[in-house]
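See below for the structure under consideration.
As you look at this complex, bear in mind that one protein chain is not there, while each of the others sits in place.
Labels A and B are assigned to the chains in the order they are written; within every chain, residues are numbered from 1.
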Amino acid sequence: MELLLVFLIGVLYAAGVYLILRRSMVKLLLGIMLFGNATNILIFLLGNIVKGKPPIIGADFKVFQDIYADPIPQALILTAIVISFGLTAFAIVLLKRVYALINSDDLDDLNTPEEEDI
Amino acid sequence: MLFTVLSGLITSGLLIPFGKFFKSRWSVLLACLPILLFVYYFSYIPDISLGKTFNQEINWIPSLGVNLSFRLDGLSLLFSLLITGIGSLIVIYASAYLKGHQFLDRFFAYLLLFMSAMLGLVLSNNIILLFIFWELTSISSFFLIGFNNQQKESRKSALTALTITGIGGYFLLIGLLLIVYITGTASIDALFAQASFIQQHAYYPYIVGFVCLGAFTKSAQFPFHFWLPGAMKAPTPVSAYLHSATMVKAGIFVLARFTPILGNTELWSYTLLIAGGVTMVYAAIHSLFRTDLKGVLAYSTIAALGMLTFLLGLGTREALTAALVFIVAHALYKAALFLITGIIDHETGTRDLTLLSGLRKVLLPVFIAGTLAALSSAGLPLSIGFIGKDLIYEATLHGPQQLALYLTIIAVFTNVILVTVGFYAGIKPFLGPLPEAFQKVHLPYRAMWVPPLLLGILAFILGIFPHLLGGSLIQASLQVMDISTAPVNLKIWHGFNTVLLLSIGTLALGTIIYLVQKPTANKLAFIEKFNNLSPKHIFERMGALLLRFSDFYTNKIHNGYLRSYMLKIIIFAEVLIGYELLNSGPISIDFDKLSPISFYEGFNVLILIAAVLFTVSTRSRLSAVVGTSVIGYAICLIFVFYSAPDLAMTQFTIDTLTVVLFVLVLFRLPPFLNFANKLDKIRDGFVAISFGVILSIVALKVLQEPFETQVSDFYGQYAYSLAKGKNVVNVILVDFRGFDTMFEIVVLSIAALGVYSLLKLRLKSSEKE
């Protein structure tokens, strides 16, 4: 299953980068979100992947009795998910403002470059 | 010692609020400060002559080894006396020269700032501190050279000088940091003991190279000499101070300071000999054909600086003695000549040698001062210049066997021309008939003609009683640079020998050239042609090239398109990570350790990939958002499978809220437009897929590594006993790493406030439509 996750990470990163390279602001934002998701899974993979053993100490014990999932990546990812919501919300409102201003979703309309090519 | 440096800095700062007072009548009072400092340092002469050194150290940045550490020994005392002594005369002179100038207060602020920086430079016992003061002299001299800032030429010269000395300072810093790096100390005292270690170190050639580059730029050695003639745009007192006695000698000082640390090797000697030799010959020839008095003096100064570098390169005891005496002699006569030039310029309004003549009839005391200075410069017996010249010849004659003859020849050549040039500047304007135009010229304030006269007389006093200088300062300075403590005997009379013959020959030849050769505009134009090949033009062309390159660079790389930036960043990251991956060897994964794939896990991944493809390819905004949310829910399932219930819940709720957010904002927007052409898409797709592949390989590498469980075990162990919690993830969040969570909610609050203020902002009238 780990190999499947590795493959998944590649797919998510590729999709994220591809969307980031688009001209549309919405796609840029979606790309950043996919990028974040991919990174979350990569961090998740850093820990020990186990099934059905959440990092919760049993009711009658004071320490773990068994092998358990690594709590550190989980704590990191939890923070990352919540923060990314803040980021997305702010970015999306920014996007709305820009749209109200220039009536376009095109990033290139934000600047007035002198040369037309990239 | 610290207070002497600070007093100038503080006074300079005080001139900002209280400048008005000094601007009018009392500007000459400012001379009290350098005079007091001069007296203060003068009182050290007896102690220093006995070979004592005085140290003062105050902690500043001890962790970096940078401290306010000062050291007063023979060498620094010699320079301190020059700086404060000539500084006093310059302040007096300038108060008359620039009388009534609009920015007189500013001028004195710069001048005192510069003086303090110079004092700090020569007194530093810490090479980083030395560098700081070094840069301070560059900066303050920038303001002084560009003092007449309404003139374009003046601004340009100031900028050139700053660029050259700034680049030099940068090289010097590299050299100094290398020294600190290999020895672990920045203290000059400590470095003296490590001289042989440094010289045997593999970095030694680099250190010599960088330190010399720094010193050469500051001391106007070929090919960095061209900023000095340009810097003559400064008011004359500045030229006299900076460009004869002090700043240009800073490079010489650094070379002298580092002689006991870096010197006495072939590399050091040849570097200095060649640079100094080329400089002095080149500049001497140029000085002969100048028609502008200050130009003459500028080039002869460069020649003298070349001579000093040359002597330091020779490095024998005699050569070092000669260099020290010549520093004093040159400072005295060159400052005097500059001041005289200033008077002539001030009174007649021209500095053109072809026009000036007969001024002795109207400016008699100035004429006397000029003659004294010119004779000292020519090396007439009984002047300090004579002793200096004698010592130079003695040093070259006793130099290395196979080189002695050549060294002597170029020394004689340079000195002959310096004699001539000295006469041009000090005597020529005063001889001959007085033209009509100058009939009304009158003697300036006493404050202007007394300083050069004093300097001229001093040159002869020291010449007649050389022991005043030799027994005290020169000997003490030599002790710093050279280990032997044999007494120094400066004599007026050496008896009849080769040296005397050379001296007399030099004087005679110089006089003959003076009588035969007259600088004219034609000759100047002729020699100026050579300047097209000069370093100055090469430098300027390089500057222009640099500008064009940066234009090109800015337009290509920094073009204002976000995705173009992203593309470059991602490709760069790919190359970097890819290279590292290639170097890190093959991947071997133990497949037995991996968990098996169940049916619903595989199905979940399939859904996920389908959602990704859908999101990337769809034309509609809303369906792209739906695709992203499906991705989010699928990831949530992954968290469920792999024992992360907290993550699953959070991902689920956040994903829901994100969709709501998108829908609220986006449901009215039109579908995506197809902006990119096919080629762009293929390129981006290629970049994106390679990025995905590289990151997948990184993930494989991660799997290959054994899991490090130390930290996790710590949390597992203590979650209950310390934090009384059993959900370890939550315990980490609210207890062990509570600070992080605290800042996280602060960040969230800021995001919310940002959204709130962005939307509640009043729309401008243009946005309302």
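FYI, a contact is a pair of C-beta atoms (placed from the backbone, for glycine too) under 8 Å apart; a residue touches a chain by one contact, two chains touch by 3 or more.
By our rule, contacts and distances are computed from a predicted model.
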item: Omitted chain (choose from "Phosphonate C-P lyase system protein PhnL", "Branched-chain amino acid ABC transporter permease", "Na+/H+ antiporter subunit B" or "Extracellular solute-binding protein") - UniProt protein name; value: "Na+/H+ antiporter subunit B"
item: Touch criterion as defined above, residue of A:Met1, A:Val93 or A:Leu107 at the omitted chain; value: A:Val93
item: Residue numbers in chain A that touch the chain omitted from display; value: 54, 56, 78, 82, 85-86, 89, 93, 96
item: Touching residues on chain B - with respect to the absent chain; value: 645-646, 649-650, 653-654, 656-657, 660-661, 664-665, 668, 722-727, 729-731, 733-735, 738-739, 741-742, 745-746, 748-749, 751-753, 755-756, 759-760
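In this section, only the chains that are shown with their structure count from here on.
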item: Inter-centroid spacing, chain B versus chain A (mean Cα positions, whole Å); value: 46
item: Residues on chain B engaged by chain A in the complex (per definition of touch); value: 555, 559-564, 566-567, 570, 594-598, 601-602, 605, 608-609, 612-613, 615-616, 621, 624-625, 628, 631-632, 635, 638-639, 641-647, 650-651, 654, 657-658, 661-662, 665-666, 669-670, 672-673, 675-676, 684-685, 687-689, 691-693, 695-696, 698-700, 702-703, 707, 709, 711-712, 715-717, 719-721, 726-729, 732-733, 737, 740-741, 744, 747-748, 751-752, 754-755, 758-759, 763, 767
item: Of chain A, residues touching chain B in the complex; value: 1-24, 26-28, 30, 33-34, 37-38, 40-42, 44-59, 62-64, 68-72, 74-75, 77-79, 81-90, 92-97, 99-101, 105-108, 111, 113-115, 118
